[in-house]
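Omission of a single protein chain aside, the complex is shown with its protein chains in their original locations.
Note that the chains take the letters A, B and C in the order they are written out, and that residue 1 is the start of every chain.
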Amino acid sequence: LRTALAVSSDVLAGNKAAQATPAHPAVTREEALELYEDMVLGRIFEDMCAQMYYRGKMFGFVHLYNGQEAVSTGFIKLLNQADCVVSTYRDHVHALSKGVPPRSVMAELFGKATGCCRGQGGSMHMFSAPHNLIGGFAFIGEGIPVATGAAFAAKYRHEVLKESGPDGLDVTLAFFGDGTCNNGQFFECLNMAQLWKLPIVFVVENNLWAIGMSHLRATSDPEIYKKGPAFGMPGVHVDGMDVLKVREVAKEAIERARRGEGPTLVECETYRFRGHSLADPDELRKPDEKTHYAARDPITALKKYIIEQNLATEPELKSIEKNIDNVVEEAVEFADASPHPPRSQLLENVFADPKGFGIGPDGKYRCEDPKFTQGTAQV
Amino acid sequence: LRTALAVSSDVLAGNKAAQATPAHPAVTREEALELYEDMVLGRIFEDMCAQMYYRGKMFGFVHLYNGQEAVSTGFIKLLNQADCVVSTYRDHVHALSKGVPPRSVMAELFGKATGCCRGQGGSMHMFSAPHNLIGGFAFIGEGIPVATGAAFAAKYRHEVLKESGPDGLDVTLAFFGDGTCNNGQFFECLNMAQLWKLPIVFVVENNLWAIGMSHLRATSDPEIYKKGPAFGMPGVHVDGMDVLKVREVAKEAIERARRGEGPTLVECETYRFRGHSLADPDELRKPDEKTHYAARDPITALKKYIIEQNLATEPELKSIEKNIDNVVEEAVEFADASPHPPRSQLLENVFADPKGFGIGPDGKYRCEDPKFTQGTAQV
Amino acid sequence: KEITVREALNSALDEEMSADPSVFLMGEEVGEYQGAYKISKGLLDKYGPDRVLDTPITEAGFTGIGVGAAYHGLRPIVEFMTFNFSMQAIDHIINSAAKSNYMSAGQISVPIVFRGPNGAAAGVGAQHSQCYAAWYAHVPGLKVLAPYSAEDARGLLKAAIRDPDPVVFLENELLYGESFPVSDEVLDSSFCLPIGKAKIERQGKDVTITAFSKMVGYALQAADILAKEGISAEVINLRSIRPLDRATINASVRKTNRLVTVEEGFPQHGIGAEICMSVVEDSFEYLDAPVERIAGADVPMPYAANLERMAVPQVDDIVRAAKRACYRVVPMAATA
Partner (left out) sequence: KEITVREALNSALDEEMSADPSVFLMGEEVGEYQGAYKISKGLLDKYGPDRVLDTPITEAGFTGIGVGAAYHGLRPIVEFMTFNFSMQAIDHIINSAAKSNYMSAGQISVPIVFRGPNGAAAGVGAQHSQCYAAWYAHVPGLKVLAPYSAEDARGLLKAAIRDPDPVVFLENELLYGESFPVSDEVLDSSFCLPIGKAKIERQGKDVTITAFSKMVGYALQAADILAKEGISAEVINLRSIRPLDRATINASVRKTNRLVTVEEGFPQHGIGAEICMSVVEDSFEYLDAPVERIAGADVPMPYAANLERMAVPQVDDIVRAAKRACYRVVPMAATA
């Protein structure tokens, strides 16, 4: 579909011809295995979600990440705990890569009190404050300004509050899809992030489709990374099915942000191996397109690379897979055995300070009053 | 402030160096006098508005157009009646150029029943259906999709309804400022207009300021016309203080749209000779900047050109000015003598079909019921 | 004969598009995908991509484009995948659509329909579950409709498309698949329902229950239960939230002297509050008991199924409220 496969485009030089793809960068055995493990975790976790959804354990819209693992892993595994991730409705795997325990994510999906949001958020709204996963945003575009704001805060905390560490700024990654790049909030934030030199990387997961809308039918100039230079920002296109290439581009962009040199727009060409959500009949994508990308499975590719480079043996990788199988099984058992949220949870967390929520006729806070949800569901 | 002054940039060729400014194009005597008259009308009308505002004849926010006349005149005088204009809160002069009678605009500003919107719209909301002036939009960005929609309708009426004339498509011009080009709706519409090849011209009146926000402080890459090519659309920069240059660029863009070849983005570099609105103390713009642009007054420039080219004599131009003085005086007299809207107008025009607005207990339409505005202002 | 609400909507779209070539449908996934909920099934094949327009994900942009097209001679139907997304476009719905006929003194009418599912679905969490009835019905210049049955869906959608003014048409995802009996009249292509008229779904004499959309079904179930206990409930299907059919509501309350309002949305400044106000304004002396308001819990929608169920009204809540209104004896503890 695309010809331009440049790993990096140079803003200053304008729209020069795409550079040649460089040879695979070296990774250590430890790094390679960490990446492999994370991608396998993402894959197996999502496959399990599909099973659990069909068994009625999770509900609503469930958007799986299969096929796109190289992006989450390639980027997020480079972050520190203090760095932020902002995701969309397709957020399970970003949460896992950022270190949220699989059992917390699974329990959330089951709507259990042990979930990372006690069952109040759900599939499209993963948050984990300790991991600085500051949200799955279900609306298109919404996460982009929020992420830009987190990056603004990181810079402010560094420069005004003198809070951050010596390595530089905390970095925020904003993940979103190709379809989202037609939305106005994307452009508004490219401008402000560049204007204020914010420590953010805009990571476009271009999986060529927005539900059933092909990217080419939706976008007058489909090369998304070129929108970067239009705002004076570096724009990079990378093969999103190759975790090592993603990682190389990610490293440069994250370091640039951390040094205070500003944002980068990275377009990762990738593909989702399943429908848009588990409710999607997926009838519009052509079989040969699916086959083409299936052959470029990022996990298979990394496996091949690891073995070819003698970084690990096939049995070692198998044992990682086995291990992850267990982790995911255990997550399901944990989620299944966990309690449903108690009724009282319905009324909690509307406010951080419920005092403000008014004082009832009896002098008690309204939120403690059983008539708080006046006229409703008789909680 | 800017170096690039290319009259036309070529998308296909990418960001090539700006072309050299061509010599002034020829205009006939009739054309030159029409342009002159329209620009003078805009100027004198707005000066009169300022007087009337200070005398308490008009209220609220009144945004004058002084200094930018070459843009309105250069573009709108090329349109047919069936072509559409969409403007902002700074809309008086666009209305005049499109042919709305000065007395209707003035009466509207006075809040009189003889105004082009019977006093219901006001300074920021000029509409005239017969002239296809489909609105002054007071919110930033709002007019851009509406204009794009009018262009969509023109194409639909041509292609689906087979309605439009033999010359091609009706064209829509969307006018808006530099500050508005940071807003998401601008980008959303560049994409859709180009994707669907709509007959629209996006006319940016870059007067370098958005109220007190300098364009350079607001925009990471200040060359607005370059946003066109980022969406696969021609982007053109033109000297907005030179009506003949504007007209030349406008002609090309309008004809392109009319032929069905799609939209063009035109950035007109211009300057407003007054504050943002009549309430603006205008303290942030530097005196030397003001002087610089005052020296480039588009009306003086056209006058000089006309005389140099022997298209008309100084007395002839004076008599045009005199005539316009009278027209504007007469507009004020008309507005002043016109009646205030009657009370009944308050309740009219909420709907085109007020039947839908419910049937009261007495079997009459609620809108005919004096209690229609239940509990309110006792109309 | 029975048809689903989905079929009712689909056939209404189809018939109106076939009757008037200036009617077209736009939105995300309305064309090749045939609608996220398949409401536009078959329409792309029948009317082609010029009239069934897939848009990029730009609620602000494409809604404004729809409005601009309505200004300039077309009759767009804008589908929101859910009304929640209309928040990104609300400036155009309010300013560009609702206010323009007034601002232009009647020169620019805006014949446009904004439609899509509204309110709570199932398991979709806080962002996808809000009811926008009260917001839109707050604003002059809009007509706001909320169908319950297949008859409502057909009759009101056809009315909305033919109407010269902007109409906000609030569907309910959980009703799309529900079947309702329909008469031949309803199936006739000329069928249309008046905007601004409520429907008495069930006659009764002891208590009036007002509801709209999915809650009409719950109110009818509650009326069945109440009937077994000797309470005769009159159920009003509002159909139109703006204009609100104050005449029908007040006539009913003057008969029953008691009122329960039911809605899934948030209580404060909601539909119930306005209905209460209109009855207090017009029929105060007829009220024998305080108006009982049943509404969604005053919290963002939780994801967990058990919490979600507690957050929206259930049939039992309506039954209890009706009894309270009739006896005024249910002790507080029992309701808590």
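By our rule, a contact is a pair of C-beta atoms (placed from the backbone, for glycine too) under 8 Å apart; a residue touches a chain by one contact, two chains touch by 3 or more.
Just so it is clear, the model here is predicted, and its values are computed rather than measured.
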Of A:L79, A:L173, A:M192 or A:A253, the one touching the omitted chain in the full complex: A:M192
Option touching the unshown chain, where A:Q120, A:T180 or A:N206 are the choices: A:Q120
Residues of subunit C (touch criterion as defined above) contacting the omitted chain: 60, 84, 87-88, 90-91, 94-95, 98-99, 102-103, 125-127, 130, 134-135, 137-141, 242, 244, 265-266, 268-274, 276-277, 280-281, 284, 287, 289-291, 293, 298-300, 302
Touching residues on subunit A - with respect to the absent chain: 84, 86, 117-122, 125, 127-129, 134-135, 137-139, 141-142, 144-154, 156-157, 159-161, 184-185, 188-189, 191-192, 195, 348-353, 355-361, 366, 374-375
Touching residues on subunit B - with respect to the absent chain: 58-61, 108, 111-112, 117, 119-125, 137-141, 179-180, 182-184, 210-213, 217-219, 284, 340-341, 343, 345-347, 350, 370-379
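Here is the rule we use: only the chains that are shown with their structure count from here on.
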Subunit A-subunit B separation of Cα centroids, rounded to whole Å: 43
Whole-Å gap separating subunit B and subunit C, where each centre is the average of the chain's CA atoms: 39
Approximate Å spacing (C-alpha centroids) for the pair subunit A, subunit C: 35
Contacts with 2+ other chains: residues of subunit A: 182-184, 218-219
Per-residue multi-chain contacts in subunit C, two or more chains: 56, 58, 60-61
